[in-house]
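Right, one structure below, let's go through it.
With one protein chain withheld, the remaining protein chains of the complex are depicted in position.
Entry: subunit A
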Amino acid sequence: MNAVIPGQHLKEFSRILVCLSKLGDEVTIEPKGGKLMLSSLNSSKSAFGMVVLHATKFFDRYDFNDRGDEGGMTCRVNLRLLLSIFRSRNIEARDNKDMFVEKCELRMVDSSSNGESRLIVRLICKHGVLKTYKLTYEAANPMHAVMDKSMCNAHWRISSKMLREYSEHFANKAEELTFAVDERGRIILTSFTEGLVSESETLRQPIQTTLSLDPSEFDDFSVPASTQFTLTLREFKAIIGLADSFNPPLPLSACYSTSGGRPVNFSFEKPEQGVVGEFIVSTIAEGSSTQNGSSIGRGSGWTSVNASVPIRRLETSRSFVDRDEAEAHARNHDPSLDLGGDSHMTGYNQDSMLDETPSHEDQLGWHATDTHSDRRMSPARSTMPPPSNLPSRNVTRDNQEPLFLPADQDDEDEATRKLAEDMDEDEVGPTQGATQKVRGVFD
């Protein structure tokens, strides 16, 4: 494989690698006739990202020697190394215009030619300066996450620039994001963190943010009311960041099924530049923490492009078979995709695959109202934590009224006990309605 990236597309190429690096440590490079696919999978196998670059629109030149066998030249390369090559190009372009990179050549050389398998990256710069990097790669069987979009009942599309603006409201330390549609059709985004629980650390908890958006913000919005999904904020931000980095920012489309534990498919494209991005991110199931989130395997199929082993494609109509199984999954704390064997099999319960009839009606709905009542935000009556003891400072202003009114001894203790009870039960914010499922920080 031999591909040449023109100078003006190098920034995009670099940003694509940055985004994939936020998912996993390695990028899988799959050359095909007519396109080059870059993909990455995260360690818990709960997020998959792939960017497809069109042979003629993205590259100045693209030669692919199709040797007929599938997955022939697929390789896996360490992302950190690749990133450092492309980042330094960016820096140099800024500091020293003379070192401007005119184009970049990517070549895969396997051991059959001269004994060494290398990915050769050549930066062809101005004034005939040539920088050559030789990276080792690992031959790999490409693994793609596949999702059956026809089973999705929820779609939306919005400018990634607006999504990025919204994401700036969230605390940096926030880990999870819930995307919900309430009964009125407004979109509610809530950030969460699996936080520290100790009393003394209460004040260090990150801010909890809720955004209530008008559906008119979206270019396209078709989601059933009273549904939601939760995913990892970091990955979502990486996807938004990549779509937004294009000039002009690209709209981001989302497609998912609102029935239990399904992954979400995010996609964007820039046809003029020959770039298509597709990300499949698993959602965090109710009752399980981030680490134990349902992996993609439960909702979509994994296919191996290598056809040497029969592929069992998972039908995405296969929802959680029944409630008990869903709970068993949640309790089972099995985070990773059961890929089985030598990574060729799709992961799922083999038995259930035999039964092909989808049963949406009696399944555990994605947003059963039961969960609402569990998580209803009801201010409970509790005593407030005792204040930390500080040495008293025995100084008062002499010429003015003391700043703090002296407490009456009797009232004081009463006040202490009643502090929390006094808080008005109705004092909730507009987005914290009683029916809003709010998963607090201390789950």
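By definition in this document, contacts are C-beta pairs under 8 Å (C-beta built on N, C-alpha and C of every residue); 3 or more make two chains touch, one makes a residue touch a chain; residues count from 1.
Here, contacts and distances are computed from a predicted model.
Enquirer: Suppose you had to identify the omitted chain by its UniProt name; would it be "Exosome complex component RRP41", "Checkpoint protein", "TATA box-binding protein-associated factor RNA polymerase I subunit B" or "LexA/Signal peptidase"?
Expert: "Checkpoint protein"
Enquirer: So which of A:Ile85, A:Leu135, A:Ala171 or A:Val276 would be touching the chain we can't see?
Expert: Final answer for the missing-chain contact: A:Ala171.
Enquirer: Going by the contact rule already stated, which one of A:Gln8, A:Thr202 or A:Ser222 would touch the omitted chain in the full complex?
Expert: Residue touching the absent chain, from the options given: A:Thr202.
Enquirer: Decide which residue listed in A:Thr178, A:Thr210 or A:Thr227 touches the omitted chain of the complex.
Expert: Considering the complete complex, A:Thr210 is the one touching the chain left out.
Enquirer: Since one chain has been left out of the picture, which residues of subunit A touch it in the full complex?
Expert: Spelled out for subunit A, the touching residues are 159, 162, 166, 168-169, 171, 202-218, 377, 379-380, 382, 384-385, 387, 390, 392-399, 402-407, 411-412, 414-416, 418-420, 422-424, 427-432, 438, 440-442.
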